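Below is the structure I would like to discuss, written out as C-alpha coordinates.
Only a single protein chain was left out; the remaining protein chains are all shown in position.
Up next is chain A:
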Amino acid sequence: MKLKAMYSFLNGDLNRIEEQLKITVQTSDPLVNEASLHLLEAGGKRIRPVFVLLGGQFGTYHFEKMKRVAVALELIHMASLVHDDVIDGAMLRRGKETIQAKWGDRFAMYVGDYLFARALEQMCEIDDPVAHHILANTIVEVCRGEIEQISDKYRFDQNLRRYLQRIKRKTALLIAASCQLGAVVAGAPEAVHKKLYWFGYYVGMSFQITDDILDFIGTEKQLGKPAGSDLSQGNVTLPVLYAMKERTLKEQIMKVNEHTTSREMANVIDRIKQTNAIEKSYELGDRYLQKALDTLQKLPRNRAWTALYNIAKYIGKRKY
(Lines give C-alpha, C1' and ligand atoms only; values in the text may rest on other atoms or scores of the structure.)
Protein backbone atom coordinates (compact mmCIF):
# COMPACT_ATOMS: atom_id res chain seq x y z
CA MET A 1 0.00 0.00 0.00
CA LYS A 2 1.29 3.47 -0.86
CA LEU A 3 1.76 5.95 1.97
CA LYS A 4 -0.90 8.37 0.73
CA ALA A 5 -3.49 5.62 0.45
CA MET A 6 -3.18 5.02 4.20
CA TYR A 7 -4.87 8.30 5.01
CA SER A 8 -6.93 8.93 1.89
CA PHE A 9 -9.89 9.97 4.06
CA LEU A 10 -7.86 13.10 4.87
CA ASN A 11 -7.34 14.08 1.22
CA GLY A 12 -9.93 16.88 1.26
CA ASP A 13 -8.47 18.45 4.39
CA LEU A 14 -4.90 18.03 3.16
CA ASN A 15 -5.80 19.84 -0.07
CA ARG A 16 -7.28 22.69 1.96
CA ILE A 17 -4.10 22.82 4.04
CA GLU A 18 -2.06 23.03 0.84
CA GLU A 19 -4.19 25.97 -0.24
CA GLN A 20 -3.80 27.61 3.16
CA LEU A 21 -0.02 27.21 2.96
CA LYS A 22 -0.02 29.09 -0.34
CA ILE A 23 -2.25 31.84 1.05
CA THR A 24 -0.24 32.17 4.27
CA VAL A 25 3.13 32.77 2.63
CA GLN A 26 1.81 35.46 0.28
CA THR A 27 3.00 39.00 0.84
CA SER A 28 3.41 42.31 -0.96
CA ASP A 29 6.99 41.59 -2.06
CA PRO A 30 7.04 39.55 -5.30
CA LEU A 31 10.46 38.05 -4.57
CA VAL A 32 9.37 36.77 -1.15
CA ASN A 33 6.35 35.21 -2.86
CA GLU A 34 8.50 33.64 -5.54
CA ALA A 35 10.87 32.13 -2.99
CA SER A 36 8.05 30.85 -0.78
CA LEU A 37 6.17 29.29 -3.69
CA HIS A 38 9.43 27.82 -4.97
CA LEU A 39 9.65 25.97 -1.66
CA LEU A 40 6.01 24.93 -1.56
CA GLU A 41 6.07 23.65 -5.12
CA ALA A 42 9.10 21.49 -4.35
CA GLY A 43 6.53 19.37 -2.55
CA GLY A 44 7.35 17.01 0.25
CA LYS A 45 5.30 14.39 2.01
CA ARG A 46 3.55 16.89 4.34
CA ILE A 47 3.88 14.18 6.95
CA ARG A 48 3.67 16.64 9.83
CA PRO A 49 0.24 17.97 8.77
CA VAL A 50 -0.86 14.36 8.31
CA PHE A 51 0.16 13.53 11.89
CA VAL A 52 -1.60 16.66 13.18
CA LEU A 53 -4.84 15.72 11.43
CA LEU A 54 -4.62 12.11 12.59
CA GLY A 55 -3.91 13.21 16.16
CA GLY A 56 -6.92 15.50 15.97
CA GLN A 57 -9.17 12.53 15.26
CA PHE A 58 -8.67 11.40 18.87
CA GLY A 59 -10.55 14.43 20.14
CA THR A 60 -13.17 16.83 18.81
CA TYR A 61 -11.87 17.38 15.30
CA HIS A 62 -12.40 20.98 14.31
CA PHE A 63 -10.80 21.53 10.91
CA GLU A 64 -10.17 25.28 11.25
CA LYS A 65 -8.10 24.66 14.37
CA MET A 66 -6.32 21.64 12.88
CA LYS A 67 -5.49 23.69 9.82
CA ARG A 68 -3.72 26.39 11.84
CA VAL A 69 -1.54 23.88 13.68
CA ALA A 70 -0.80 21.84 10.56
CA VAL A 71 0.18 24.92 8.57
CA ALA A 72 2.31 26.23 11.44
CA LEU A 73 4.21 22.95 11.74
CA GLU A 74 4.79 22.64 8.01
CA LEU A 75 6.04 26.25 7.82
CA ILE A 76 8.40 25.68 10.74
CA HIS A 77 9.67 22.58 8.96
CA MET A 78 10.11 24.55 5.73
CA ALA A 79 11.92 27.37 7.54
CA SER A 80 14.30 24.87 9.09
CA LEU A 81 14.96 23.28 5.68
CA VAL A 82 15.87 26.69 4.20
CA HIS A 83 18.31 27.32 7.05
CA ASP A 84 19.61 23.73 6.91
CA ASP A 85 20.51 24.24 3.26
CA VAL A 86 22.63 27.24 4.28
CA ILE A 87 24.24 25.09 6.99
CA ASP A 88 24.99 22.27 4.55
CA GLY A 89 25.79 24.50 1.58
CA ALA A 90 23.24 22.39 -0.33
CA MET A 91 22.57 23.32 -3.96
CA LEU A 92 19.61 21.04 -4.59
CA ARG A 93 16.63 19.86 -2.58
CA ARG A 94 14.13 17.43 -4.07
CA GLY A 95 15.75 18.07 -7.42
CA LYS A 96 15.17 21.83 -7.29
CA GLU A 97 17.66 24.61 -6.62
CA THR A 98 17.77 25.57 -2.95
CA ILE A 99 16.91 29.12 -1.88
CA GLN A 100 20.51 29.83 -0.92
CA ALA A 101 21.84 28.44 -4.22
CA LYS A 102 19.41 30.62 -6.17
CA TRP A 103 19.45 33.83 -4.13
CA GLY A 104 22.35 33.56 -1.65
CA ASP A 105 22.85 32.85 2.06
CA ARG A 106 21.57 36.13 3.46
CA PHE A 107 18.38 35.94 1.41
CA ALA A 108 17.80 32.38 2.62
CA MET A 109 18.18 33.51 6.22
CA TYR A 110 15.50 36.17 5.73
CA VAL A 111 13.12 33.78 3.99
CA GLY A 112 13.55 31.24 6.79
CA ASP A 113 12.86 33.87 9.44
CA TYR A 114 9.89 35.14 7.47
CA LEU A 115 8.38 31.64 7.30
CA PHE A 116 9.00 31.13 11.01
CA ALA A 117 7.09 34.35 11.75
CA ARG A 118 4.25 33.26 9.48
CA ALA A 119 4.13 29.94 11.33
CA LEU A 120 3.83 31.67 14.70
CA GLU A 121 1.08 33.92 13.35
CA GLN A 122 -0.90 30.84 12.37
CA MET A 123 -0.23 29.20 15.69
CA CYS A 124 -1.39 32.31 17.54
CA GLU A 125 -4.89 31.61 16.24
CA ILE A 126 -4.84 28.79 18.78
CA ASP A 127 -5.57 30.09 22.23
CA ASP A 128 -4.18 27.15 24.14
CA PRO A 129 -1.10 27.67 26.33
CA VAL A 130 -0.36 23.93 26.44
CA ALA A 131 -0.15 23.77 22.65
CA HIS A 132 2.21 26.76 22.54
CA HIS A 133 4.33 25.34 25.31
CA ILE A 134 4.73 22.02 23.47
CA LEU A 135 5.62 23.66 20.17
CA ALA A 136 8.00 26.23 21.67
CA ASN A 137 9.83 23.61 23.67
CA THR A 138 10.12 21.42 20.57
CA ILE A 139 11.61 24.26 18.52
CA VAL A 140 14.24 25.00 21.18
CA GLU A 141 15.15 21.33 21.54
CA VAL A 142 15.41 20.83 17.77
CA CYS A 143 17.83 23.80 17.57
CA ARG A 144 19.91 22.43 20.41
CA GLY A 145 19.94 19.07 18.60
CA GLU A 146 21.26 20.67 15.43
CA ILE A 147 24.01 22.42 17.37
CA GLU A 148 24.89 19.08 18.98
CA GLN A 149 25.10 17.48 15.56
CA ILE A 150 27.75 19.99 14.55
CA SER A 151 29.67 19.71 17.80
CA ASP A 152 29.64 15.88 17.50
CA LYS A 153 31.07 15.81 13.98
CA TYR A 154 34.09 13.49 13.68
CA ARG A 155 33.74 12.71 17.39
CA PHE A 156 34.16 8.98 17.37
CA ASP A 157 34.28 8.65 21.14
CA GLN A 158 30.54 9.27 21.55
CA ASN A 159 28.29 6.59 22.96
CA LEU A 160 24.92 5.19 21.94
CA ARG A 161 23.08 7.39 24.42
CA ARG A 162 24.49 10.53 22.83
CA TYR A 163 23.45 9.32 19.37
CA LEU A 164 19.91 8.55 20.55
CA GLN A 165 19.60 11.94 22.22
CA ARG A 166 20.73 13.61 19.01
CA ILE A 167 18.26 11.83 16.72
CA LYS A 168 15.51 12.45 19.25
CA ARG A 169 16.08 16.17 18.93
CA LYS A 170 16.82 16.07 15.23
CA THR A 171 13.80 14.05 14.08
CA ALA A 172 11.65 12.39 16.70
CA LEU A 173 10.55 15.45 18.67
CA LEU A 174 8.87 17.24 15.77
CA ILE A 175 6.96 14.11 14.76
CA ALA A 176 5.99 13.52 18.40
CA ALA A 177 4.84 17.14 18.71
CA SER A 178 2.83 16.88 15.46
CA CYS A 179 0.91 13.83 16.72
CA GLN A 180 0.39 15.35 20.16
CA LEU A 181 -0.56 18.87 19.05
CA GLY A 182 -3.41 17.66 16.87
CA ALA A 183 -4.89 15.86 19.86
CA VAL A 184 -4.24 18.75 22.28
CA VAL A 185 -5.98 21.25 20.03
CA ALA A 186 -8.86 18.81 19.54
CA GLY A 187 -9.26 18.77 23.31
CA ALA A 188 -8.32 15.10 23.73
CA PRO A 189 -7.66 13.98 27.32
CA GLU A 190 -4.07 14.29 28.56
CA ALA A 191 -3.71 10.51 28.75
CA VAL A 192 -4.50 10.32 25.04
CA HIS A 193 -2.33 13.18 23.77
CA LYS A 194 0.63 11.98 25.81
CA LYS A 195 0.34 8.52 24.26
CA LEU A 196 0.25 10.12 20.83
CA TYR A 197 3.41 12.00 21.76
CA TRP A 198 5.14 8.70 22.61
CA PHE A 199 3.83 7.06 19.47
CA GLY A 200 5.30 9.91 17.38
CA TYR A 201 8.53 9.81 19.33
CA TYR A 202 9.06 6.08 18.77
CA VAL A 203 8.09 6.31 15.10
CA GLY A 204 10.49 9.24 14.68
CA MET A 205 13.35 7.35 16.31
CA SER A 206 12.69 4.33 14.11
CA PHE A 207 12.43 6.56 11.04
CA GLN A 208 15.80 8.23 11.69
CA ILE A 209 17.57 4.95 12.44
CA THR A 210 16.25 3.57 9.14
CA ASP A 211 17.46 6.75 7.43
CA ASP A 212 20.91 6.25 8.93
CA ILE A 213 20.99 2.63 7.77
CA LEU A 214 19.83 3.51 4.26
CA ASP A 215 22.69 5.98 4.03
CA PHE A 216 24.99 2.92 3.97
CA ILE A 217 22.97 0.40 2.00
CA GLY A 218 21.03 2.64 -0.40
CA THR A 219 22.23 3.39 -3.92
CA GLU A 220 23.23 6.88 -5.00
CA LYS A 221 20.11 6.97 -7.18
CA GLN A 222 17.81 6.06 -4.29
CA LEU A 223 19.49 8.41 -1.84
CA GLY A 224 20.10 11.35 -4.14
CA LYS A 225 23.65 11.49 -2.70
CA PRO A 226 26.59 9.09 -2.53
CA ALA A 227 26.23 6.20 -0.09
CA GLY A 228 28.05 6.82 3.19
CA SER A 229 27.64 10.60 2.93
CA ASP A 230 26.81 10.88 6.62
CA LEU A 231 30.12 9.39 7.67
CA SER A 232 32.09 11.40 5.08
CA GLN A 233 30.58 14.53 6.61
CA GLY A 234 31.57 13.40 10.08
CA ASN A 235 28.12 12.32 11.28
CA VAL A 236 28.58 9.34 13.55
CA THR A 237 25.40 7.29 13.12
CA LEU A 238 24.18 4.01 14.60
CA PRO A 239 25.78 1.62 12.06
CA VAL A 240 29.13 3.34 12.66
CA LEU A 241 28.80 3.03 16.43
CA TYR A 242 28.07 -0.70 16.13
CA ALA A 243 30.81 -1.24 13.56
CA MET A 244 33.31 0.36 15.92
CA LYS A 245 32.92 -2.60 18.27
CA GLU A 246 35.38 -4.31 15.93
CA ARG A 247 38.80 -3.08 16.99
CA THR A 248 40.61 -2.90 13.64
CA LEU A 249 37.66 -1.29 11.95
CA LYS A 250 37.37 1.18 14.80
CA GLU A 251 40.92 2.31 14.16
CA GLN A 252 40.15 2.78 10.48
CA ILE A 253 36.91 4.67 11.14
CA MET A 254 38.61 6.96 13.64
CA LYS A 255 40.94 8.14 10.90
CA VAL A 256 38.03 9.49 8.80
CA ASN A 257 38.16 13.26 8.43
CA GLU A 258 37.34 16.05 5.97
CA HIS A 259 40.28 15.01 3.78
CA THR A 260 39.46 11.31 3.50
CA THR A 261 39.30 10.42 -0.21
CA SER A 262 36.21 8.82 -1.76
CA ARG A 263 38.21 5.66 -2.41
CA GLU A 264 39.23 5.38 1.23
CA MET A 265 35.62 6.07 2.23
CA ALA A 266 34.31 3.36 -0.09
CA ASN A 267 36.62 0.88 1.66
CA VAL A 268 35.44 1.94 5.12
CA ILE A 269 31.79 1.67 4.05
CA ASP A 270 32.35 -1.79 2.58
CA ARG A 271 33.94 -2.95 5.80
CA ILE A 272 31.09 -1.53 7.88
CA LYS A 273 28.60 -3.38 5.70
CA GLN A 274 30.50 -6.63 6.23
CA THR A 275 29.99 -6.45 10.00
CA ASN A 276 26.70 -7.08 11.78
CA ALA A 277 26.28 -3.29 12.28
CA ILE A 278 23.44 -2.94 9.76
CA GLU A 279 21.60 -5.91 11.21
CA LYS A 280 21.98 -4.63 14.76
CA SER A 281 20.84 -1.17 13.70
CA TYR A 282 17.73 -2.67 12.12
CA GLU A 283 17.10 -4.54 15.37
CA LEU A 284 17.15 -1.31 17.36
CA GLY A 285 14.98 0.46 14.77
CA ASP A 286 12.50 -2.43 15.00
CA ARG A 287 12.46 -2.17 18.78
CA TYR A 288 11.42 1.46 18.54
CA LEU A 289 8.82 0.55 15.95
CA GLN A 290 7.43 -2.15 18.23
CA LYS A 291 7.23 0.37 21.06
CA ALA A 292 5.25 2.67 18.76
CA LEU A 293 2.85 -0.14 17.93
CA ASP A 294 2.56 -1.10 21.62
CA THR A 295 1.70 2.51 22.48
CA LEU A 296 -0.90 2.53 19.76
CA GLN A 297 -2.60 -0.50 21.35
CA LYS A 298 -3.46 1.68 24.34
CA LEU A 299 -5.32 4.21 22.19
CA PRO A 300 -8.97 4.01 21.15
CA ARG A 301 -9.58 2.44 17.74
CA ASN A 302 -10.80 4.63 14.93
CA ARG A 303 -9.80 5.20 11.31
CA ALA A 304 -6.93 7.44 12.42
CA TRP A 305 -5.67 4.58 14.58
CA THR A 306 -5.57 2.29 11.54
CA ALA A 307 -3.80 4.98 9.51
CA LEU A 308 -1.17 5.48 12.24
CA TYR A 309 -0.67 1.73 12.47
CA ASN A 310 -0.14 1.44 8.71
CA ILE A 311 2.17 4.48 8.60
CA ALA A 312 4.30 3.02 11.39
CA LYS A 313 4.54 -0.30 9.55
CA TYR A 314 5.38 1.50 6.31
CA ILE A 315 8.16 3.48 7.96
CA GLY A 316 9.62 0.27 9.34
CA LYS A 317 9.72 -1.38 5.94
CA ARG A 318 10.76 1.54 3.77
CA LYS A 319 13.72 0.97 1.49
CA TYR A 320 14.53 4.58 0.58
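One rule holds for everything that comes next: a residue touches a chain if its C-beta (ideal position, glycine included) is under 8 Å from a C-beta of that chain, and two chains touch if they have at least 3 such contacts; residues count from 1.
Rule of thumb we're sticking to: contacts and distances are computed from a predicted model.
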{"item": "Hidden subunit of the complex - UniProt protein name among \"Cytochrome c oxidase subunit 2\", \"Methylmalonyl-CoA mutase, C-terminal domain\", \"Electron transfer flavoprotein subunit beta\" or \"Heptaprenyl diphosphate synthase\"", "value": "\"Heptaprenyl diphosphate synthase\""}
{"item": "Residue among A:5, A:91, A:143 or A:254 touching the omitted chain", "value": "A:143"}
{"item": "Touch residues of chain A, complete complex, unshown partner", "value": "27-29, 31-32, 80, 83, 86-87, 89, 104-107, 109-114, 116-118, 120-121, 123-124, 127, 129, 132-133, 135-137, 139-140, 142-144, 146-147, 150-151"}
